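With one protein chain withheld, the remaining protein chains of the complex are depicted in position.
What follows is chain A.
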Amino acid sequence: MSVPQYRKAAAVALVAGLGLSLTACSTKSDDKGSTADGKVTITVDCQPVGAQKELLKNWNDDVAEFQKQNLDITIKSVSVGEQCNNPPDFTARLAGGTVTDVFYGYMTDLQQVLDSGQAMDISQYANKDTISTWDSVDPALKEVFTDGGKLYAVPVKNYSMGLVYNKVLFQQAGLDVNNPPKTWADVRAAAKKISALGNGIAGYSEYSAGNTGGWHFTSLLYSQGGRVLTEDGKKADFNNAMGKQVLQNLKDMRYGDNSMGARQLLQWGDLLTNAGAGKVGMFIGAPDATQAIVSQFQGKFQDWAMAPLPGQDGAAKGTLGGGEGYFFKKDLTPEQVKAGLKWIAYQKLTPGKGQFDYVRAKPQNYPVGLPQPLLFANGSDAQKQELELRKANANLDTANFALFEATPVPIKGEPRNAQAIYAVLDAAMSGVLTNPNSNIDALLKTAEEKVNQLLAAES
């Protein structure tokens, strides 16, 4: 072959290759998940990543056992990262239509999932036949995933926030680990003592970036008895004495006492990294924050305890609650939906199995005995079974969470347009945590105007 012929052949091969690649990219599977022999296949996300060895093995074992019990169902697991719902990735998957058949989402994601048109109404399928513990699942959690009387997801986890504190630092600072702060004034006094230990330790630590600042502002506001939006959800409702008190408490600790450490603009991983390194005395979080500190940030369970969220002059008037669930992709066949529900029932909602397999989790570096999730309604059969199993297999000192569990605080949900509002409130939080001369009134007024504009634009 002469040189020009080689060139032509190379060019034709290149074009053919490109064409094939594009065809491959654009090819849509018309596999409806069912085969002639009646086998149903579903894809499910949130499989643990390789680094989470024990969790991954547990998941794979669950899949194998489930398939053994249900010979007509094949589960294809998909891992979408350590954080199953990293908002940018989640949004991209929704927009691109590449979510799995059964996909994980936060309670605050319902609106986004509905707008994307990717979810299906599963009201007619979610019942005792597909999920044997369905009647025991807390109705309030089902309600969160319901819109216009239609159910779009099955709740699988929930949380509420409290005060997470480091017992070791409490002891070193001469504080009573069995008598944690009950009010924000107590928190301030304790933070001052803990930060006096030096060595870069923050007595109290708080978020102020990546929308997490607004998320925690909301919880702190709930503790004061406040709310983010008015009853009708049309106006901001935090530019008041309660909102000011939230920011004033933080400013006093940050600049009055210098008890919050030098590093601010923290997001979720930043704070928990510091906590895992023993540099944080207190922060607000859910019980599973301790799990993240241990499994992802090299902390120790025995160092951490939890108390109810403090209030301004006494008990907190409210705390923020949230959680997660599994949605079902539109256009699934009824068989696939039923198969998906069966899988979720097995892995997430059956005491003694999957996430409630405490016998298996007990010897692993995974907490058994945390007071949450509280998926099942008070007094239900499933709740009794789950509590008994939890108690019998606890691998951490449940006394560390006894106070939190014994002193329930009214749980409030997140506001509508939560993420957009949190982004606005980040600026108020970062303002008081990075600027000693910040003007709280001005910060709240600006945030209020911005939220009102956002709400007006949305309506």
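For this structure, a couple of remarks:
Note that in this section contacts are C-beta pairs under 8 Å (C-beta built on N, C-alpha and C of every residue); 3 or more make two chains touch, one makes a residue touch a chain; residues count from 1.
The working rule: contacts and distances are computed from a predicted model.
Looking at the choices "ABC transporter permease", "DsbE family thiol:disulfide interchange protein", "Electron transfer flavoprotein subunit alpha" or "Protein translocase subunit SecD", the name in the UniProt record of the chain not drawn here is "ABC transporter permease". The chain that is not drawn here is touched, among residues A:Val168, A:Ala315 or A:Ala427, by A:Ala427. Considering the whole complex, the residue from A:Thr100, A:Gln118, A:Thr133 or A:Asn400 that touches the absent chain is A:Gln118. From the options A:Gln47, A:Thr100, A:Asn158 or A:Gln264, the residue with contact to the chain not on display is A:Gln264.
One chain of the complex is left out; on chain A, the residues touching it are 4, 7-8, 11-12, 14-15, 18, 22, 87-88, 91-92, 95, 111-112, 114-118, 200, 209-211, 262-267, 270, 330, 417, 419-420, 423-424, 426-427, 430-431, 433-435, 438, 443, 446, 449-450, 453-454, 456-457.
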